[in-house]
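For chain A:
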Amino acid sequence: MGILEVKDVGKRFGGLQALGDVNLSVKENSVHAIIGPNGAGKSTLLNCLVGKLIPDTGSVMFDGQSVLGRSPHEINQMGISRVFQTPEIFGDLSVMENMMIPCFASRDGAFRMHAVKNMMTEKDIVEKAEAMLVDMNMADKRHMHADSMSRGDKRRLEIGMCLAQEPRLLLLDEPTAGMARADTNNTIDLLKQISDERDITIAIIEHDMHVVFSLAQRITVLAQGTPLVEDDPENIKGHPKVREAYLGEAA
Partner candidate 1 sequence: MSKTNYTRRRVLKTGAVAGAGVALPTIFTAQSAAAYTNEPTGSSVTLGFNVPQTGPYADEGNDELLAQQLAVEHLNGEGDGGCLNTFTSKALKGNGILGKKVEFVTGDTQTKSDAARASAKSMIEKDGAVMINGGSSSGVAVAVQGLCQEAGVIFMAGLTHANDTTGKDRKANGFRHFFNAYMSGAALAPVLAKEMGNDRNAYHLTADYNWGWTQEESIVASTEALGWNTVNTVKTPLASTDFSSYIAPVLNSGADTLVLNHYGGNMINSLTNAVQFGLLDKVVNGKDFKIVVPLYSELMAAGAGANIKGVLGSMNYNWQLQNEGSKQFVKSFGEKYGKPPSNSAQTCYAQVLLYADACERAGTFNPCGVAEALENFEFDGLGNGKTMYRKDDHQCFKDVLVVRGAENPTNAYDTLEIVEITPAEQVTYAPNHPMFGGDEATLGTCNAGA
Partner candidate 2 sequence: MLGLNKNDLTLLLVVAVLTLFAPFILNPFPADSAMAQFNAGYPDLMQRFIIFGIFAIGFNILFGLTGYLSFGHAAFLGVGSYAAVWMFKLLSYNVVPAIGLAIIMAGLFSVLIGYVSLRRSGIYFSILTLAFAQMSFALAYSVLSNPKFNLTNGETGLQVYKNDPQIFHGEGMQDFPHFFGIYMNSTHTMNVGAWSFDFNAGYYLCAIIMIAVFYLSIRIFRSPFGMMLRAIKSNQTRMSYTGLNPRPHTLAAFVISGMYAGLAGGLMAAMDPLAGAERMQWTASGEVVLMTILGGTGTLIGPVLGAGFIKYFENIFSKINDNILHQWFAFLPDGIEDFVVFIIHPFIGKGWHLTLGIMFMLVVIFLPGGLVEGGQRIGKWIKSRGKSDDKTATTEPAE
């Protein structure tokens, strides 16, 4: 049993079958990549996992509980964090504040009124956020306006914010899209480090094969809404179906 079990998930948009009978099992504490050409349904699948979309058929179980019908914040509170393709951070807030918010969220749940307490007096939160900033190598940027940082820093901040919640499953949606090679490598190293040092499962959607093969322990190939193969990276590399899907797409 994996920590995330996707069974027979289907989703239609009008006449388009975006997902059909997707089955997927992500093993705990592994790095699992989902790859596939454009339009293969990767993002739709991801949105079904985090509550943004509700699949028409099938089930999605996280740690033995169904996530279907729950809103994004509930799913997040179950232990799934998501990193977006373009970094989603609180641009108008300082870096430190960005980091404190997930700390509050994991300590206090989806809503709690702390309307008169000065947030700087919340010692445990401040310490946790600062520690995470140090981990992310951003301690010197703590007073910066989050929007004024570089894209790579924003990405790191976003990943840090997700980690601050101590999620059990981290979902990454093309985390290196649009990045320069150096930034991409930095991100790969960061993710490797995270996966090595922490008790965490990572599911990553990507079409940069370099990233995929540097990180993944298990790969699912998606094409036209259905999984083609699920196997270890070595087996995927030479798999004829995968070649066909990618090359056929390219041709």
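Everything below uses one rule, namely that contacts are C-beta pairs under 8 Å (C-beta built on N, C-alpha and C of every residue); 3 or more make two chains touch, one makes a residue touch a chain; residues count from 1.
Basis for inclusion: all candidates are chains of the complex that A comes from, given by their letters.
None of these values were measured; they are calculated from a predicted model.
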{"item": "Touch assignment for chain A within the complex, options 1 or 2", "value": "2"}
{"item": "Contact footprint of candidate 2 on chain A as seen in their complex", "value": "50, 71-74, 76-77, 81-82, 84, 88-93, 97, 100-102, 104-106, 109-111, 113-122, 125, 161, 165"}
